[in-house]
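For this view, one protein chain was removed and the others were kept in their places.
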Amino acid sequence: MSHQLWGGRFAEPTAAEMREFNDSFRFDRRLAEADIAGSIAYARALARSGIITEQQRDALITGLEQVHREFAESTFIAREGDEDIHTAVERRLFELIGPVAGMLHTGRSRNDQVATDFRLWCLWACDQLEEAVSALQGRLVDQAEAHVETLMPGYTHLQRAQPITFAQWCLAYATMLARDRERLRDCRRRTAVLPLGASALAGNALGLDRESLLQDLPFERLSENSLDAVSDRDFAAELLFCCTLLGAHLSRLAEDVILYSTAEFGFLTLADAYSTGSSLMPQKRNPDSMELLRGKAGRLLGDLVALLTVIKGIPLAYNKDLQEDKEPVFDAVDTLLLALRVAAGAVATWQVHTERMAAALDDAMLATDLADELVRLGMPFREAHSAVGRLVRRAEELCIPLRELPAEELAAAVPALDIQRYRSLFDHRRSVERRSVIGGTAPTAVRAQIARLRQQEV
Amino acid sequence: MSHQLWGGRFAEPTAAEMREFNDSFRFDRRLAEADIAGSIAYARALARSGIITEQQRDALITGLEQVHREFAESTFIAREGDEDIHTAVERRLFELIGPVAGMLHTGRSRNDQVATDFRLWCLWACDQLEEAVSALQGRLVDQAEAHVETLMPGYTHLQRAQPITFAQWCLAYATMLARDRERLRDCRRRTAVLPLGASALAGNALGLDRESLLQDLPFERLSENSLDAVSDRDFAAELLFCCTLLGAHLSRLAEDVILYSTAEFGFLTLADAYSTGSSLMPQKRNPDSMELLRGKAGRLLGDLVALLTVIKGIPLAYNKDLQEDKEPVFDAVDTLLLALRVAAGAVATWQVHTERMAAALDDAMLATDLADELVRLGMPFREAHSAVGRLVRRAEELCIPLRELPAEELAAAVPALDIQRYRSLFDHRRSVERRSVIGGTAPTAVRAQIARLRQQEV
Amino acid sequence: MSHQLWGGRFAEPTAAEMREFNDSFRFDRRLAEADIAGSIAYARALARSGIITEQQRDALITGLEQVHREFAESTFIAREGDEDIHTAVERRLFELIGPVAGMLHTGRSRNDQVATDFRLWCLWACDQLEEAVSALQGRLVDQAEAHVETLMPGYTHLQRAQPITFAQWCLAYATMLARDRERLRDCRRRTAVLPLGASALAGNALGLDRESLLQDLPFERLSENSLDAVSDRDFAAELLFCCTLLGAHLSRLAEDVILYSTAEFGFLTLADAYSTGSSLMPQKRNPDSMELLRGKAGRLLGDLVALLTVIKGIPLAYNKDLQEDKEPVFDAVDTLLLALRVAAGAVATWQVHTERMAAALDDAMLATDLADELVRLGMPFREAHSAVGRLVRRAEELCIPLRELPAEELAAAVPALDIQRYRSLFDHRRSVERRSVIGGTAPTAVRAQIARLRQQEV
Partner (left out) sequence: MSHQLWGGRFAEPTAAEMREFNDSFRFDRRLAEADIAGSIAYARALARSGIITEQQRDALITGLEQVHREFAESTFIAREGDEDIHTAVERRLFELIGPVAGMLHTGRSRNDQVATDFRLWCLWACDQLEEAVSALQGRLVDQAEAHVETLMPGYTHLQRAQPITFAQWCLAYATMLARDRERLRDCRRRTAVLPLGASALAGNALGLDRESLLQDLPFERLSENSLDAVSDRDFAAELLFCCTLLGAHLSRLAEDVILYSTAEFGFLTLADAYSTGSSLMPQKRNPDSMELLRGKAGRLLGDLVALLTVIKGIPLAYNKDLQEDKEPVFDAVDTLLLALRVAAGAVATWQVHTERMAAALDDAMLATDLADELVRLGMPFREAHSAVGRLVRRAEELCIPLRELPAEELAAAVPALDIQRYRSLFDHRRSVERRSVIGGTAPTAVRAQIARLRQQEV
């Protein structure tokens, strides 16, 4: 007996290359646990709704639990014809419990079944991702805690801009990740909508009690339109978007760490455990972990684009194009779970060269502080900015640090400012301490950020 | 006097092609209202924090209100050197109120200013979009209300699957749009975070009271890390994602309407007002509105990809690459606001050919109902499916409708089923009515959907 | 002894998750054949350039041939530490021939080695793809040949436009594929550039004779700048673009076939071998092969976007991000090779319903021919178009076919046209025959297209 789920009206077998093109078991077998959980819940609901007997229900559940064990213990043996996880499970169930297996699909279609399975998997993925993001956040906050007082140059346009603390830099990334977690939770909420009972497209016709399904499965509410329920992949697209944006954040972190690990910057050294060498050049220690992290942003965006393009312009309701939904999601989630672990490990073990950071603080980075001082002396900011700009240019022309500008140069340019007072302004630590506004780089403001982020840890 | 905001330390002027490459006033002038609102709030906060006097504040506000009027009345005259909206406004303010204008930028950078302006614009865009989506939903629900009892074929794989109501089809799209609205609201919440006070990257150093800014601007909370605040464009990426997914939904609606408007389907006729003709073929009436709607999905995805690629791999904090954030967002929002109006107009005015829909209901679409009947007679669903599949094949071979299968054929294939009972099952309306589960296509279930959606209208 | 290629300057081992993140052997083992071919050629060149002895060369080649056999016969046993194909081969070579294995890498880096390997693989892929495209073209031309005289409606905007031949429709797709082949050949030409000898980034320092390498490897010319040679992935991006555009063509073919396979159009029936059924609805025969074909367009675009995003903004020369180049290319090529086989099989075995095509030819599709007749009678085309448009509208209002318009209606609208002549114009076949211009749909023009395409078959 064939276990294909749909052969009755067909005269010829499927072509070999078509089977290879069509079959999804090689990747959707990952849904085994979700598929069986969904089927057990469905068997219960069928019984509750009086569609099957309690004995039939129990036979189904016993059989499904056995299939589940076989997957869990990797003893499940695939057969030719197992075109997808649903077929494989039902085929095996039939082998185990006989014709009663054929009742499980009563009023259910693979259309609502696969939507249920995939959503279950995505719920799990959201949780795993949030946990992994939280762990990376934790390592960044650890670093911040250790470096609340460590000064370094802050950059805009990759030019030295103003002094900041290394803690502030770490917390910038932790803050991005906080948004990622929030987005994952919103995505999770929209994923926790149960399509089961939508059947192929028009809704179950056998009086199924859909509400009761919510008791047995971790969904929050029921889908509200059957055509939409079987063809909606918004949850997958949204998860891919969350992954892509998270990946973009990681790519920014990676870029900064790659820069800071250069001989030229020298702020950080990645541990050997997260570096690799060169097959030709014996001296090389390369930040491969970070380069891969940066590169993964492309892969994740590719996954997102793939699904969004698949969805474009397809009619209602289910179309086989939608089988292209799973591989990008699996790839994106696998990629990120590993990437997040690598990132957390790298962050936790890097060496911070505070002396190189300190050495990179130059006088010109305090130009804004000079201008602020002129403002305090009553000059409108725009004029102060212009005046200080000229001082900077003059010092550059003279090839001297800004603070060493001769008194007469200062007097000519900014008569209001006394040379002693001027020189006393070149204090990077004080500059940082003045930036104590909410979210600022001053140690006090940084400590408040740390406290807030610590509370969000899972 | 030059009004460039940064010339002091520069010896040479900007190259002409560089100015063209760099200047953003041609597109960011759309931020004028947001920019001025932000500046007025900032002036108030400067005064509240004791950084400027109340008189200076009043001068600034009076001037800014005048600049605002000039933009509102389109009397604002751009000058060479107005490299962006911020420069243009400050330049004009200086012309109007003199050197006190130069105080406005105290402790503020274009980095936190533009992030504030752009977020304000995006908040407005979220609201506009949600309203436009709601209007289209309304028109779809109107159609559903008028067609609760109208039968048509439901399709999967574009093959006739089961009978549904036209209302159910309309509501599938209304349900997608409900998710779009929910996503827009989540995006709005994450957009309503005020970066002002982050200054260039390290936070305001003058004791600015950031909390007080929330009184004057429609933000819900303050950004929490200054480096992140000036370089975060997640809100824009998320808005673009919402737009892209919304656009994908519209592309699916468009595809269906294009199909249903063909001579072959013949279910719908778009009004002349949403159709166009051919320059060569006099008979043509083309559903251009829907084809454009379908095509816009590409444009929107392009906008999303553009921004996500810009963000990839850039270091902290602000980099000029981020100037590429606004055009895709403006393009996506403009595109969708217009597309949604067109879609709503087309939906409200199309003609529904219920007789063509009815004529397309064939016997084979009731095959599932036949199988369900066999299940009721005690046959496991999988066997019932197979038996009915063979009946369908046999009818096809005999070139007769399924219901006209000779009694002996039926008896041979499915002895359990009586020929009278068999023939009585070919009732499309009853098939629909049986699908009364939550979210089903039965009129009762459809009316519940309509009621729920009506409550959500804005 | 460890066989890692770079451990000397490292104190700590690589972290487990980092190894998983970094190692590429699971996917780059596909380069085994290319890698060994490249190494054999390199060993020869080393000997020719006097860097190793002939005996050393022979030992290396004998060992490499053995490794090759192990891969070919699937007896190669991977070891922990085989981080990529290059390491695995060198490690195994060492086991087989001892320390002389260590000479193979003289003056060579994995940077130029992997670029060489990957280009070799892509050359093979270009050839395979062109062959598969040619096969599909052949099946389309077969269909065209069989249907030179078969009339069907031609569509624009999915509205019936003018009668065409089914052959013309088949040849439209064959013509797209001809461009794809041309693009693949151009891509191949740019791929056939040998980077070997660029070493890590600066060029070989040992007097290697790069020209001589061309004798042993199927490349056409040498790379011209060593920094570029190791970091250039244009060839991969271009191959992905060729794949994406080819995939877009297949998605258009798929869309048309899906439409033509509906009950409503009814022009084509896919063979059972390329269709599948439904797990719930016994009557269903779904064009899954074509829906998957359509969906793959998304996957291919995703692959292209992935690589282009990876390349964006990375500095010279090699960066580990580039390890993300292979998976999208492998995925795209595998996907297309299979998709092309499926498409060719489906095209070769579909049933063409010429009677349904004929039945779909309506009168209004000849409106352009009517206008052309008026032009022949001296009316400017624009007026003729307008007059015929009014006739069409009038016939629609009267609910009659265009040819049955009463004589008085015709006389009123277009006095110049005699009613007999008018009615005689409603001849779809003649309409087609008149379109005999180069590239037109007339049988004569179609036969010329067929002849041209037949000449291009491989």
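Observations
We just call them A, B and C in the order they show up, numbering each chain from 1.
Heads up, the rule we're going with is that a contact is a pair of C-beta atoms (placed from the backbone, for glycine too) under 8 Å apart; a residue touches a chain by one contact, two chains touch by 3 or more.
Note that the structure is a prediction, hence the values are computed from the model and not measured.
Across C:Q162, C:T262, C:S279 or C:T335, the residue that sits in touch with the chain not pictured is C:Q162. Screening B:A271, B:L377 or B:A451 against the full complex identifies B:A271 as the residue touching the chain left out. Contact with the chain not shown here comes from a single listed residue; of C:L308, C:L361 or C:L417, that residue is C:L308. Touch with the hidden chain on the side of chain A covers residues 156-162, 258-259, 261-265, 277-288, 291, 305, 309, 312-314, 360, 362, 364-365, 367-368, 370-371, 385-389, 391-392, 402. Residues touching the missing chain, restricted to chain C, are 5-11, 90, 94, 99-107, 111, 154-158, 161-164, 168-169, 171-176, 179, 182-183, 186, 190, 197-208, 210-211, 222-232, 234, 237-238, 241, 244-245, 248, 251-252, 254-256, 259, 294, 297-298, 301, 304-305, 308-309, 311-320, 368-369, 372, 375, 380-383, 385-390, 392-393, 396, 431-432, 434-442, 445, 449, 452 (touch as defined at the top).
Although one chain is not shown, part of chain B still touches it, namely residues 5-15, 17-18, 20-22, 86-87, 105, 108-111, 199-200, 271-286, 288-289, 291-292, 294-299, 301-312, 314, 319-324, 327-328, 338-339, 341-342, 345-346.
The rule we apply is simple: only the chains that are shown with their structure count from here on.
Chain B has its Cα centroid 23 Å from the Cα centroid of chain A.
Work out the mean CA point of chain B and of chain C, and you get 33 Å between them. Touching of two or more other chains is recorded for residues 277-286, 288, 291, 305, 308-309, 312, 314 of chain C.
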